[in-house]
Each structure stands twice: as structure tokens, then as C-alpha cells.
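Missing here is one protein chain; the remaining ones are kept as they sit in the complex.
Right, chain A next:
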Amino acid sequence: MSVIVSADNLSQVYEVRRGLFAKPLGLKAVKEASFTVEEGETLAIVGESGCGKSTLARILTMIEEPTEGELIIDGVSISAGHSEGAKRLRSTVQIVFQNPYGALNPRQKVGAIITEPLKINTSLSGQQRREKAEAMLSQVGLRPEHYNRYPHMFSGGQRQRIAIARALILDPKILVLDEPVSALDVSIQAAVLNLLADLQDGLKLTYIFISHDLSVVRHVADRVLVMYLGRPVEIAPKEALYAGPRHPYTKALLSATPATNPNERGERIRLSGELPSPFDPPPGCSFNPRCPYANERCRTERPLLTEHGPTKVACFAVEEGRI
């Protein structure tokens, strides 16, 4: 297996105006994120809202250019200020968004939605585009006669299938899935997850699966990257992460996920407090105000990702053997 995506120290800073004359504040949505994705695997990115998952998705799909750092996708480098590579990669990386109700233009027919990428990126004739789109519709579990319908005629699960069809029509190698099932009911969610698994097997796709739902991630991922306040705090193979989470935040996240077994209601790690404001991140480790293991060093120095067995974790408590 070869590395298809490699991110090196990616950062994204947004300037946020806070009044007419006030100096704009820099909001660091993603900070020094480094990771790699192997061809054909599923890397899950988990974390709570505001941790930078979606910003990372926007960088990976080249909707936004990172303010710092370098991203190499399929051998082509995209770095801050050099985005010529991006154009070539547009059809290699595609994205499926969270909300299938908002992601499809209600005034376009399904056919137009799916063929638009072909119109822009290929020189296929109208007839060829239509054939390709109809084949894609059946591949995602819809019927070719849906080609002439409008998005409002479909349920949430079917709309997500349309969004997946649109993303796959250019034969991408990498699919970024930004919370693809979180707006769906559990029975529909299962069907969409199965479809994604079938497509991955059939088309040899690489998935970057962004989610906040750890039970879904456990089902789909090969490796998991946990983010907190813009930084990766733990990267581990799925088995290792679920069997023995290392970072205190990962532990809390796992134990906060409700177990679907009423006999397992037990004492859980309850985090106190909420995510700190990204405008004013705490000094040292950004998790220290909520961490039960925080000491003086955690409050002043910032831990870096270090390897512990199969896991990479950014925590002093783990490094010093305190947990």
C-alpha cells in the first residue's frame, strides 16, 4: 500500500472581524495537523463540533487553501500560495457533505446535478454523460428513471445517494465524507454505510470519513484520528483505539458515547466544562482545563504527537507514564 495523502503541518487561520475598527482576530481552526492516508484505507477523523474536522475536509478537497503547511495528494503537492496542482486534483478528490437537504440544488434535476461535474471536467457528449449518470444512479442503489426528477421528491437517504453519485461520477480516488450519515435515521444510516462499503470495495476508493459518532466510526474506519481544538491528539489503528484509548480526551469521548446495553450503565468519565473558545485557547495542552490528569507541565508546555506502540498520541501524562 502506498501513501496517497500526506499532510505536513497543515494550519488554517481565519480572520474574524469583531467590529468596524477592531483589529481582526486570527482564529486558528486547524493547527499543525500532520498525518498520512494510505491508498484504499478509511481514515476517520473524529472530534466535537468546533474541533476543525470540517475545515480539514475543506482543505483536503481544496475548497480552501491552507495558510501554512504542505499537502501532497496522489503525488501532487499543494502548499500555501502554490495552488497550480489543485486544478489537476479536483477530479481526484471529491466530497459528500453532511446535510443532503442542503447539498443539492432544488431547482436542478437529479440528472443535471450528477452530470454537471462531467460537463465541466470532461469532453463527453450529452448522450455519453447521460449514460454514465444513469449507470452511476444504479450503482448507488437508485433507478435510472430517477434521472429526470427533482431532489425534493427523494427522502434523506436517497438524497445522500444522489450526493454520492455526484461525487463518484468523475472516478475520484479519494472521497471525503463529511458526516455523511449524521442527518439520517438509523435504518437509513445502515443502508448508506453499506453502500459506501460496497463502493469502496468495488472502486478501490480511499475514504476520509469525518464523524462525531464513535459507534459509526468503529464500524467503518481502519485508522482513527482524534482532534481537539484544531490539533490531532491521537492517531491510532481502529482496534488499538477502541481497545485501549491513550489520550484522556479519547477516553472521555469513548465513555461518553451511550452504550446500547441497558445493563452496562455504569460509572463513566464525565468531562466537566466545554470546548474552550478557539480565539483564546488555553496555554500548554489545549485539553488541560478539562483533563483530570493535568499538571504544571500540561498547563505551560504543548505536547507533540509521539509514538507509543501502534498509537501516536500528544499527551504528557502518557509520555511520563502517569496514565
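The working rule: contacts are C-beta pairs under 8 Å (C-beta built on N, C-alpha and C of every residue); 3 or more make two chains touch, one makes a residue touch a chain; residues count from 1.
Keep this in mind: contacts and distances are computed from a predicted model.
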### Query
According to its UniProt record, what is the protein name of the omitted chain, chosen from "ABC-2 type transport system permease protein", "histidine kinase", "ABC transporter ATP-binding protein" or "DMSO reductase anchor subunit (DmsC)"?
"ABC transporter ATP-binding protein"
### Query
Given the contact definition stated above, which residue among A:15, A:131 or A:185 touches the chain not shown here?
A:185
#### Entry: Residue among A:3, A:63, A:203 or A:256 that touches the chain left out of view
A:256
### Query
If the missing chain were put back, which residues of chain A would it touch?
48-49, 155, 157, 185-191, 193-194, 197, 212-216, 218-220, 252-253, 255-263, 265, 268, 270-272, 274-275
